[in-house]
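Complex shown without one protein chain; remaining protein chains in place.
Chain lettering (A and B) follows the sequence in which the chains are written, and residue indices restart at 1 in each chain.
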Amino acid sequence: MNAPAIAPALTAQDFKSDYKPVWCPGCGDYTVLASITRALAALQLRPEKVAVVSGIGCSSRIPAYTTCYGFHGVHGRALAAATGLKVARPDLTVLVAGGDGDGYSIGGNHFLHACRRNIDLTDIVMDNHVYGMTKGQPSPTTEPDWKSKLSPAGTGLREFHPLVIALAAGANFIARAFSGDPSGTAAVIGEAIRHPGFSFVEVLSPCVTFRPEQRAWKEAVHPASVAATDDPARAARRLMTDDGFNTGVLYKGTRPAYSAAAGKTTLHPADLEKDFAL
Amino acid sequence: MSPTKAARATTPKKPRANGTRAAAGPYAQFMARAYAMETDAAERYADFADQMDVHNNPEVAELFRKLSSIEALHAKRILEEMGWKQPPRAPLAWDEAEPPETTAHTELHYLMQPYHALQLALRNEQRAEQFFARIARARKAPPEVRRAATELAEEEREHVRLIREWMKRVPKPEKDWDRDPDPPGLSD
Partner (left out) sequence: MTDATVANGRVESVSAALAGSGGAGVMTAGNMLLEAAAQAGYFGLMTRTSGPQIRGGEAAAMLRVSTFASDSQDDRFHVLAAIDWQNVNRFASEIPLGEASLLIGDPAQGEPPEAFLKSGARYVPLPLKALAKQVSGGWPNMVALGVLGAVMGLPEEALERAVRKSMKKGGEALAAGLAAVKLGMAEAAKLERSFPLALPRAGAGRWLISGNEAAGLGALRGGVRFVAAYPITPATELLEWLSPALTKVGGTLVQAEDELASINMILGASYGGVPALTATSGPGLALMIEALGLGVAAELPIVVVDVMRTGPSTGIATKTEQADLNIAMYGLHGDAPHIVVAPNSVADCLAATQWAAGLAESLQVPAIVLSDQYFGQARAIIDRPPGAPASGKRLLAQPNAPAYKRYALTESGVSPMALPGTPGVTYTADGLEHNERGTPSSQASDHLAQMEKRARKLESLDCGEDWATLEGEGDVAVLTWGSCTAPVREAFARARAEGIQARLVSLRLLSPAQPARLAKALEGVKRVLVVEQSFSGQFQRYLKAEYDLPGEVHSLRRPGPLPIRPDEIHRTLKSWSRP
């Protein structure tokens, strides 16, 4: 009997590097890594045609765990670096990965403008509502009453709502996934990569070390009961009213992706000198 | 797992995402599915072994590595049985959250002991057995598929028995097995 399908050139394993993650066993980020590699294999991309860009934080360690080209930059600036890379090299598939502190706090401004610019990037934020690498401080998505050494009485601040902000700022694809659902996460990431423009995937990814209670997220998450909408107004209402555990693709916009005004003409710099000649 | 997901998980369906190709015929499709299950399990155990290596837990690492090679062997056997020269393409995603023979990454602990690892493996084998048994009982499934599922369910039952035996040979963890007097480390 013949094989039921043509063998893929590459499997998920081919996207995994031999450098082993330093994440705590139990961390949701392992699933996200597995989901990314699975999605890239399913999309039949080549590792050298994919770049994974990150900032600083536990989840931002992800580029080196793949066999893709990686860029592990400074805290909060992954989207900026990815923007430069994608505009300079539109032939590449560029993924941005990081955590809630990196993406929403120190990198908050870049998040807004990446959504607005709508460059063809996929931004995967592994949200565990805590700064893990610095040993457990509240992040923008931390609940107001969560107590820590830095905020013994809780922050008293309402949580940042990344999906609503992404929508308002102009993201073209908005999804929520849960790292306890590797299948769903892989599917969402694959779809995000395929969708043109800026695709934002928020992955609820528990921190078993500083937020062990997040293990209970697996009881709380539920798939979205309706299909993704392309109507921003409808999406806004849904996102504003959901319980934060609604997973799946929630918004798929139709805005055309940013295309840089790359010069088609290729004059030589010497040709510009005549502007200065007397 | 939510009730809707449990309902969806009863029968193997066409993979969710684009870019995967359906197998030719229900039997080959079913066997491709079984193959994916085994490779997923082998890869997951290998991941777990790596994690235990990094976190200086060599005993459990070795155990996971052993489990991984057993699952890889099963996968290889399916290839041979089917006469496939190359492995069928893996689905992007399963209909259920977690493939039938794997455990979520979130269940691991750096201080876990061999007993925990075997508990985890036992649950996987039981779920795999149930998965095949359900298909074996499914009246709508073609006889060829039901026959294969029955055989595979039998194999998984045997694995369950072997792991139960194995568990008898390793010590049960103390009550405070996950105690760590030091606080977590700092990184970046």
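Operating definition for what follows: a residue touches a chain if its C-beta (ideal position, glycine included) is under 8 Å from a C-beta of that chain, and two chains touch if they have at least 3 such contacts.
These numbers were taken from a predicted model, which means no experiment stands behind them.
J.: Under the definition given at the start, what are the shown partners of the omitted chain?
T.: Across the whole assembly, the hidden chain touches A.
J.: Would you indicate which residue among A:83, A:122 or A:179 is in contact with the undisplayed chain?
T.: Here the residue in touch with the unshown chain is A:83.
J.: Which listed residue (A:92, A:189 or A:207) would be found touching the missing chain in the intact complex?
T.: The missing chain is touched by A:92.
J.: Which one touches the absent chain: A:68, A:166, A:186 or A:201?
T.: Of these options, the touching residue for the absent chain is A:68.
J.: Since one chain has been left out of the picture, which residues of chain A touch it in the full complex?
T.: Counting over the whole complex, chain A touches the hidden chain at residues 19, 46-49, 51-53, 61, 63-64, 67-74, 76-77, 80-89, 91-92, 109-110, 112-113, 260-273, 276-278.
Convention: only the chains that are shown with their structure count from here on.
J.: Distance-wise, how many Å sit between the C-alpha centres of chain A and chain B, to the nearest whole number?
T.: 28
J.: Show me the residue ranges of chain A that touch chain B in the complex, using the header's touch definition.
T.: Touching chain B from chain A are residues 1-8, 11-13, 20-28, 30-31, 34, 38-39, 41-44, 56-58, 60-61, 133-136, 179-184, 186-187, 190-191, 194, 206, 208-210, 215, 218, 221-223.
J.: Where on chain B does chain A make contact in their complex?
T.: Residues 2, 4-5, 16-25, 28-29, 31-32, 43, 47-48, 50-55, 82-99, 104-110, 112, 183-184, 186-188 of chain B touch chain A in their complex.
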